[in-house]
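Left out: one protein chain. Kept in place: all the others.
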Amino acid sequence: MVAQAAREIRDGERVFVGLRLPLIAFVVAKRTHAPNAVGLFELGVVRDAPAAELLYTMGDNPNVAGAVWCARTIDLMGLLQRGDVDAGFIGGAEVDVHGNLNTTAIGSDRTHPTVQLPGSGGGADIASLAHRLIVIMPHDKRRLRASVDFITSPGHGTGGDWRARVGLPRGGPSVLITTLGVFRFVDGSAVLDSYHPGASVDRIREATGWSLRVAPTVRETDAPSEEVLAIIRQYDPHGFWTRRGE
Amino acid sequence: MVAQAAREIRDGERVFVGLRLPLIAFVVAKRTHAPNAVGLFELGVVRDAPAAELLYTMGDNPNVAGAVWCARTIDLMGLLQRGDVDAGFIGGAEVDVHGNLNTTAIGSDRTHPTVQLPGSGGGADIASLAHRLIVIMPHDKRRLRASVDFITSPGHGTGGDWRARVGLPRGGPSVLITTLGVFRFVDGSAVLDSYHPGASVDRIREATGWSLRVAPTVRETDAPSEEVLAIIRQYDPHGFWTRRGE
Amino acid sequence: MTSKVVSLREAVARHVPDGASIALGCALEPAIPFAFAHELIRQRRMGLELIGPISDIAFDQLIGAGCVARVSAAWVGNVSAGLAHAYRRAMEQGVPRRIEVRDHSNFSIAQALLAGALGAPYLPTRTLLGSDIPRANGTFREATDPFSGERVLLIPAITPDVAVIAVQRADEDGNAHLWGPWGVTQEAALAAKSVLVLADEIVERAVIASDPNRTIVPGTKVTAVVRQPGACHPSPLQGRYRRDHEFFHEYHNATRSLAGFEAWIAEWVTGVADRDAYLRKLGARWEALRESGKPAFEVRF
Partner (left out) sequence: MTSKVVSLREAVARHVPDGASIALGCALEPAIPFAFAHELIRQRRMGLELIGPISDIAFDQLIGAGCVARVSAAWVGNVSAGLAHAYRRAMEQGVPRRIEVRDHSNFSIAQALLAGALGAPYLPTRTLLGSDIPRANGTFREATDPFSGERVLLIPAITPDVAVIAVQRADEDGNAHLWGPWGVTQEAALAAKSVLVLADEIVERAVIASDPNRTIVPGTKVTAVVRQPGACHPSPLQGRYRRDHEFFHEYHNATRSLAGFEAWIAEWVTGVADRDAYLRKLGARWEALRESGKPAFEVRF
């Protein structure tokens, strides 16, 4: 999943990185095909070199030391709203076929939730304003649902030109990367593009809460190179982030 | 004029200082009756001690060295708009009986002025948003006019509750200090409160472009103390600012 | 100027009444004034509104301790460990009491505080259009941008009663230097009616005035200054001490049950007299987190 996420970062892009796996994806991309990518962190940090050690949060001291800019959240969010951010990463507890994400609460009543989740953080802003949104999720039928209980981070809404209709200036999910495969969005709906080595279209259909659409060109996801695996192992040697089945 | 302006600063107040004479008035006030006054400069500087040497502009290096805050114009203007600034000083080319100031242009057509003046700077903002505005002017019939050609900095408009009607949240001129006397504003109109030593009510009437109202308690302005005169001479020994008939 | 320096106990006792709205944890993951949150719990403040972007577990602790009536935040959880159990219990079961939530995103809370700092009634934005957050929050309004005719969301200003900020150093008047990420700290401080500064050290005015660009809030906005080394543990303070990741994970595991939460509070909050006692209890673990960082390259004013 990390290796695939890294591939989504293009060289020279300005990327809202976020935490957990995206952080490692950024490290991998920087050290392989995207040496000129720039990482933006919503607490106010811009780096063009990855931090020297494993981060647990974007605010860890090693992520600030050696940054080129350390400023305010509003400055980074301003760049995002202006359209100066090429891509952003987020995950969520639930995603639907249109890439709408729920990180707020499970249950039909927001004020009396079945499961209270942490909330948006900057996720809803990245989903609203980045040119391209890369969604990362553990693949689970309870997570890839036909519809989500609460749209925290807007994806393609109900599909088609929904984003323009509600007033969003650009963007939307371009890819959904799960522990089993990769979906691309076509007219605002997720279409299975590849299945990871060891997975299959059938297994993914089984584990997906919506009626699966499969690209005619569906294929096995390219396995990560030895180089990429080595970078991941070096950065997270104890597998704090990467061993959680992610 | 400087000595009188200094008296208008109360101890502990946050004052938008501006340049020229107000700067010296701030120095005098700090060193005499208002040691805890704080000076705010719209380019982004807050000082609680006056600069060590004579300033020609608020952005001179000595006004920054030793400041307690050096930030952005918007931060200082935010404090002003919030209502965190007690008093501000401004001057202008023209003022009317309601304390409206013109620093934009002389003439009836803004696009083809008779005399192009520099413009508002922060003056219009201080006039709009400070709790109290202290106006300083050379006294001249062409400057104290029945009505001004352009309201750059709103005073009391047409008097009465005009400021509230146009949407200004507070403030307005409390005093107009000229080279000849001191006016206070009563119901939004200037009333002569005192005449400086050597001036007189008649001379002021002669030099004022509006029909003069005189307070029943009108008196001679208190002469500046020797202490105050010494501070002024020490701060501006060559009279760069204070010798211009101001 | 009279010194504004008081003890942490006095700062809470004098300047934070029950029902106050408090901006806290405004630098996001770093510089969270946990010492202040714990003192609120020890003094049994009630009915508070908590305002902030992320807060890590500070909000969870205050919610679990029953101090909170409302949360206006973008995220309430445990950044490196997962969900916030006390927040879950409050929202899912009303334990120890029901709380009201005003959902935000990091950008919407930043804009609300920036509007407060500017003295603007609101800021217009394109974020969150199409999200369910505006409906859940209830304080935003949709409008039409009169210049372009496009839809915008208006985020009304938030002006907290109190902003509590942790910094590396401040003078006795509250002129405060913070380095590292600012998050929404400056906006919160400028928007607030009162600012309480927790300084890792109190320094001479000359230190602050040697570098006024480093000042995050001028003393003229500050009500009280507390000298409190280690005020942010387990969150980090740039150039002073690192984040105690394990502490967050231990808290996560310990507070899954209500009884576990109560035991944790008894051990780490009500069971210690103050932050100095807390740091002594951490002992060698605390010492191991301290670091001195690398010097910034010289500038001259």
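Every chain is named by a letter (A, B and C) in the order it is written, and numbering of its residues begins at 1.
The rule we apply is simple: a contact is a pair of C-beta atoms (placed from the backbone, for glycine too) under 8 Å apart; a residue touches a chain by one contact, two chains touch by 3 or more.
Bear in mind the structure is a predicted one, so any value in this text is a computation, not a measurement.
Chemist: Indicate each shown chain that the hidden chain touches within the full complex.
Modeler: Counting the whole assembly, the omitted chain is in touch with A, B, C.
Chemist: Touching the left-out chain: which of C:E92, C:E150 or C:E250?
Modeler: Selected residue, touching the omitted chain: C:E150.
Chemist: If the hidden chain were put back, which of C:R44, C:R141 or C:R280 would touch it?
Modeler: Touching the chain that is not displayed is residue C:R141.
Chemist: List the chain A residues touching the unshown chain?
Modeler: 14, 36, 38, 45-46, 48, 61, 64-71, 74-75, 77-84, 129
Chemist: Go through chain B and note every residue touching the omitted chain.
Modeler: Touch with the absent chain occurs at residues 19, 41-45, 56-61, 64-65, 70-74, 77, 80-81, 104-105, 110-125, 127-129, 150-154, 157, 162-163, 166-169.
Chemist: Could you pull out which residues of chain C are in touch with the chain that's been left out?
Modeler: On the side of chain C, residues 111, 118-126, 141, 143, 145-148, 150, 152, 154, 156, 168, 177, 179-180, 182, 203, 206-207, 210-211, 213-214, 238-239, 292-301 touch the unshown chain.
Just so it is clear, only the chains that are shown with their structure count from here on.
Chemist: Please identify the chain with the largest separation between its CA centroid and the CA centroid of chain C.
Modeler: B
Chemist: I want to compare two interfaces, B-C and A-C. Which one has more contacting C-beta pairs?
Modeler: A-C
Chemist: Just give me the whole-number Å value for how far the CA centre of chain B lies from that of chain C.
Modeler: Here chain B and chain C have centroids separated by 40 Å.
Chemist: Approximately how many whole Å separate the CA-defined centres of chain A and chain C?
Modeler: 27
Chemist: Residues of chain B that contact two or more other chains, please.
Modeler: none
Chemist: Do you know which chain C residues sit against two or more other chains?
Modeler: Residue numbers touching two or more other chains: 186.
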